[in-house]
Each structure stands twice: as C-alpha cells, then as structure tokens.
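Working notes, structure below.
Apart from one protein chain that is not included, each protein chain of the complex appears where it belongs.
As written, the chain order gives the labels A and B, with residue 1 at the start of each chain.
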Amino acid sequence: MKEREPKIIAFCCHYCAFTAADLAGTMRQQYPTNIHIVRLPCTGKVHVNMLLQAFVDEADGVMVAGCEIGSCHFLEGNARAVKRVTLAKEKLQEVGINPERLEMYYIPASEGPLFARSAQEFTDKIKQLDGSKEAETDKGEVPDQDTGQGKGKKDKSQCCK
Amino acid sequence: MDKNKTSSNSNLEQVLQSGEFALTGELGPPKSADRNNILEKANYLKGYVDAANITDNQTAIARLSSIASGVICLEQGLEPVVQITTRDRNRLAIQSDVLGAAALGIKNILCLSGDHQSFGNHPAAKNVFDIDSVQLINMLYKMREQQQFECGDMIRNGKKGPVVEPKIFIGAAANPFAEPLDFRVMRLEKKINAGADFIQTQVIYNMERFSRWMEEVRERGLHKKVYILAGVTPLKSAKMAKYMKDNVSGISFTEDIVKRMEEAEDQKAEGRQIALEQIAELKKMEGVHGVHLMAIGGEKSVPGIAEEAGLLPRPDFNKQ
Partner (left out) sequence: MIVSEQKPFQQIFDFVKDYNNILVMGCGTCMTVCMAGGENEAGVLSKQLKLAARQENRNIEIEELTLTRQCDREFFDEDATEKINRAEMVLSLGCGVGVQYIVELFPDVIVRPGVNTKFFGANISQGLWSERCAGCGECVLDEYEGICPIARCAKSLMNGPCGGSSHGMCEIDPENTECGGQLIYDRFKRLNKLDKLMEYKPAKNWSTARDGGPRRVAREDMMFDEEKENN
C-alpha cells in the first residue's frame, strides 16, 4: 500500500525560518514536498484561530517556525507565538486531536539544514501518528490511540467544509 | 457596664458583676442528633464553669443547633452562652431565634460573623451575611434596651400585647492577633459602642502581643466598659501547635511556646502546664475579668485545670 503523504502547513516568519527554508532550497537540502509554507512577517502574527483553521482545512500537522528566542526582529513575537501554540494545543486536545500535530520551532535564517531536518522529522512524526491511527482503524478499535478519546479522523471526503 | 443592675440576670453576668474572676468553658455540639453527646460534655463542665459557650455550626460544619444544645445544657443546670453567626441566617431568622432562645431561658448570646462556608463541609452553600457581627450586637442591644426589632417595630404581639423583649447578656469576640493589628482595639471599641457586654478573645499563644493589646485597651478605658474573658486552649501536642501556627489565620505563637512543646517529654502535660501559667498571668492582668477555657474536644480536662488554677469552687448565682 502506498503511503499517503500528510498535508503539513508551516507558518514561517519572514526574517528567520522562511529565509532558512529558502536557504535549504538553495543548498539543495532535501525536505518533504508536502510542506506548505505560509510566510508571515513574524510568528507573533500567529493566533489560535489561524492554527485551528489549518486543521479545519484538513491539515494533518502544523508547524510554527520563528526566530531563535531573543533574536526576534520584533523583539518578542516568537515568545508570544509559543504561548498561542501552547493554547492551541490545549484546544486541539479538547476536541480529540493529538496536540503533537502542532509544534513550535525556532530556526535562525542561516540554518537551512536545520529547517530541512525539522521539516523531515515533523513529517515523519505525523506519518507515524497517522500510521498508528490507521492500524487502529483497521482493527476497528476505539478509542483512538492518537487522541485517547476520539474515534480517529474520518474519511476526508466526508468532511464538512 | 452597670455594676448595680443586671441586664439579663444570667449567672455569667452576675459572676462578672460580683468581681469574681470568671471561668467559661466551650461545648461543641455533635454532628448528629445525639443528645447524649451533649449531656456527657455538659456533665464534665457543670459546676466547674460559670457558663459554657456553645458553638454555632463551628468551622461551617453542620451540627446540632446551638440553641437546642443550649436548652439541653440548661436542663442539666449548665448555663449556656449560645453563639449566633451571621453566616447562616438573615436578620429575620436571627431575631426570631433570639426571641425563641430567650423564651427557652437562654440568657447569653455571643455574636459572631462565623467562619466562611468554604472551610466547612458545605462549601457549595450560599452564605447570608445580611448583617455583620457588629450589627448583630447592635440588633440585640436594640432589642433589649429599646424593645425594638431591627426595623423599629416594638417587640410586642400586636398593639395591645405586652412588650416582652429578650433580656440577653451580649457577648462579642475580639482577636488581638489578627491584622491590621492597629485596628483591633478600635474594632473592640466599635463592638462595645454597638452594645457588647462581654468579650471573648481569640486563644492566646502570644502573651506579649496580648499584653500590649490589653495596654491599649486600658489606655482607652475599654476594660471599664466591657468584661474581657481571655481565651485559653491547652495545647495537646507540638504537632497541634505547629499546625495552628502555620495554618490558622488570626492565631499568633511565640517561638518559645512551640519550642517548649517540641522539647517536652510529655507534650500533653506541657500543654496543660502552659495553660496553667497563662491563667495565672491573666488573673493578675488588669482589665482581664476572666478566662474562656476552650478545651477543644477535651471538656473532660476542664475540672482538673480549673482546680489546679485555683478557680474552684465556682459561685452559683442562679441557686442563691
């Protein structure tokens, strides 16, 4: 069976993570092609509503990638972002989605390889989470290990939009 | 306080008026309808104290009513000081209870705001606090002295009915150890002005602080306006001392008391010894008119302590 590629949204800040992603490309560093990068002026722009919208729009995982702590171009945008990511994780947990599907990363502009590695690791983790869920679904077992409470993500074709 | 005329004819009031150093005890009603529990405790205290203070749903735990317990004590020949808190009842219920208590022969009432319900076994209860303890004192005073309800109506059953007001000896609590410290004597004075006849203080484990408070009391001449009963509770163990020191607001310990308890071989005996020393000191202190001995769960020990403290025999004005 061919492995399904998960859909991953990466909210990247313009000054660091996005530049690093660009650099990774220039350096011909391989990273998964299923990552959809959304460029933000700063991760301080991220809010919970936006993160949850990504999941409503059928993302399997969401990365938020900003500058290193202490080197935000807007001083503390990334520090704010991580608080919102933490809250969004709680909100995901409440609805029965594994909060590990959302992660905060700090990637300096010069670290193309770190971006590629983080993207790869995150994709692998999401695949693993999806895999364990499919295994559960195959066995017809509830509750889902993924969430510990939900019944597993439904077939996307039936999703409401 | 008028030394020539009694306001209530209660034994406690007469003991205090006579100038005798008073001794009151504490009786906690049971968490059941067990009448025998009260009889047993009353028998320990009867004849050894001038009156027994009966708690009203102490620490916000539902217990047999203080008035009912008081009546059972009366039947046994032990004079009760019935506590009334403003936590559980509004001005209607309290006045009704005061009339009822007076009709049943109760003559002393101690006015309290009461522990907040969050400390008790019904933290989900709605509290009342229609009035506060100072307003409660004033309400009883007005009932007794002006024969009026809080609303101003006369205490009589219809226009032609006789005026039968509750003749209550009005008690209040004072805490010399709570904060703001500077306000504590002022608050005592407020209670006296509102109509308090006698005061029971918080238990003393810091005699220095208590002495200073008494100094302030004397400076303002308050000891001549009200009878002060100093609170004494024998410590049972060093553990109890530490617990109270760390967890109970409004209680103050001097280090030496905790130390004495910790170092004692027989902690219970040491606690009793400390209490005896305190009583001896309080007897000599100007403006202290008696001791309120709160032996928590230890009513049995009261006669022995009273004996050793030289407070026996007790006068009995009700029999004279």
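The criterion applied here is as follows: a contact is a pair of C-beta atoms (placed from the backbone, for glycine too) under 8 Å apart; a residue touches a chain by one contact, two chains touch by 3 or more.
Not measured: the values here are computed from a predicted model.
Could you tell me which of B:Val98, B:Ala173, B:Ala241 or B:Ala309 touches the chain that is not displayed?
Looking across B:Val98, B:Ala173, B:Ala241 or B:Ala309, the contact with the absent chain belongs to B:Ala173.
Which residue, B:Thr6, B:Asn43, B:Ser65 or B:Asn127, contacts the hidden chain when the whole complex is considered?
B:Asn127
Quick one: say which of B:Ser8, B:Thr24, B:Asn57 or B:Gln202 touches the chain that got left out.
B:Gln202
List every residue of chain B that touches the chain not included in the displayed model.
Spelled out for chain B, the touching residues are 86-87, 91, 113-116, 118-119, 127, 129-135, 138-139, 150, 173, 175, 177-180, 182-183, 186-187, 189-190, 193-194, 202, 249-250.
For chain A, which residues touch the unseen chain?
Within chain A, the residues that touch the unshown chain are 47-49, 52-53, 55-56, 91-92, 94-97, 147, 150-154, 158-160.
The rule is short, and it goes like this: only the chains that are shown with their structure count from here on.
Taking each chain's centre as its mean C-alpha position, how far apart are chain A and chain B in Å?
Chain centroid spacing, chain A to chain B, equals 66 Å.
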